[in-house]
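Removed from the display is one protein chain of the complex; every other protein chain stays in position.
What follows is subunit A.
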Amino acid sequence: MSTGTEQVDELIRQEYEHGFVTEIESETIPPGLSEDVIRLISARKNEPEWLLEWRLEAYRHWLTMTKPEWASVHHPDIDFQAISYFSSPKKKEGPKSLDEVDPTLLETYEKLGIPLEEQKALAGVAVDAVFDSVSVATTFKEKLAEAGVIFCSISEAVQEHPELVKQYLGSVVPARDNYFAALNTAVFTDGTFVYIPRDTRCPMELSTYFRINAANTGQFERTLIIADDRSTVSYLEGCTAPMRDENQLHAAVVELVALEDAFIKYSTVQNWYPGDDQGKGGIYNFVTKRGDCRGDRSHISWTQVETGSAITWKYPSCILRGDDSVGEFYSVAVTKGYQQADTGTKMIHMGRNTRSTIVSKGISARHSSNAYRGLVRMTPKAENARNHTQCDSLLIGDKCAAHTYPYMEVRNPTAKVEHEATTSKIGEDQLFYCRQRGISEEDAVSMIVNGFCKEVFQELPMEFAAEAQKLLSVSLEGAVG
């Protein structure tokens, strides 16, 4: 009578709209990982000796480590020798300005809806564009420099601001932190560097768009954001990749440092290619993101909307070291098809009166699996620390799964930890109710899902809240089975 399963299947086979490949000549080093490859990457980037040493040390340690197995995700073993660790659009030297950027690249970003030409750029948003292994363009650099803000690729920062990089790089996520972080340390190729000086409110939103283009290439970017005393910054990252049959690895590390009274808001709209409807291809997104609330009264807020990737494995975390510091994590993770997500956060309370809030919304449709994994740790010194966790799962159809793994360690009697969790399902009766009032099934699903995610969307910068909502309705079109 109404929407049968077949029609639904048809609807869900909806295309990934960023799946195109850019025809551009790139220089890709042959697949394989060894000390020589790392030396080559480092030499290419004209890095100082200490950085090469750091990479090699991480690599040697990585060799002794085993891949983590605890996550609730399944995939064939990754052959690290089959991946190429450096791919760069061919050019003689780094572009000095946008005029020197290859027009094909500009077109690629244009196609993704990210105009890099400054006059057309999103009002008030500065963009750093990372294509495969290198940063190709950073907009609004001069304007930001007037405010003393440094916003550039991390390769450039290594050359131009070595003292800052040396002081902070690896200070939040050490080289040996975990398997993928060690790998990233050994082979990271580019990423974004941000420094906000004291008493400065960054005059515009900063954002980085990551794009994996070349085949058989991994993307290992490294982002480092430092907010000095009493400064404020809002940063957004977006990600897309072409549709390819083979899986591609994305193992990034993001480090945030918030000093006294500083505030960092970090938002992610992740839309990597999730694989086809048979579960073939797609990005493995194994990312380590951590913020260090180093100064008193500092504040770090993570907001993520995760709709893509074949596998998502990431736990943006906060170390609440400074007294009265605040950590927040707002997350919407959507899985459909055969996508798997194991995501959540860690809130490590070390300072007194530290507060953390976790709001996690997991939405699973079709055959997908969605897990929330979170750790709240109250150390003995965390007097009067507070955490509130709210963890909601929404199921669409009856072949998907949702899991919740909350871990709590409380070693201070004055600390308070609260955890709330719900699981609900978009029911046939709810859809019927909406349709009987004249609302189409798709609109009904998107209305229910958006209602479910409201608390998280409110946290996104205004420019991106609408984008996230649109992304969500697109990715769930016809997801009711």
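One rule holds in what follows: contacts are C-beta pairs under 8 Å (C-beta built on N, C-alpha and C of every residue); 3 or more make two chains touch, one makes a residue touch a chain; residues count from 1.
By definition in this document, contacts and distances are computed from a predicted model.
Between the listed names "TRAP-type C4-dicarboxylate transport system, large permease component", "Tryptophan synthase beta chain", "Stage V sporulation protein AE" or "Fe-S cluster assembly ATPase SufC", the UniProt record for the complex's undisplayed chain reads "Fe-S cluster assembly ATPase SufC". In the complete complex, the residue from A:Ser34, A:Gln167 or A:Ser424 that touches the missing chain is A:Ser424. Considering the whole complex, the residue from A:Ser34, A:Gln167, A:Ser440 or A:Gln458 that touches the absent chain is A:Ser440. Within the whole complex, the absent chain has one touching residue among A:Pro30, A:Pro413 or A:Gly451, and that is A:Gly451. By the touch rule set out above, subunit A reaches the unshown chain at residues 1-2, 424, 427-430, 432-441, 443, 447-448, 450-452, 454.
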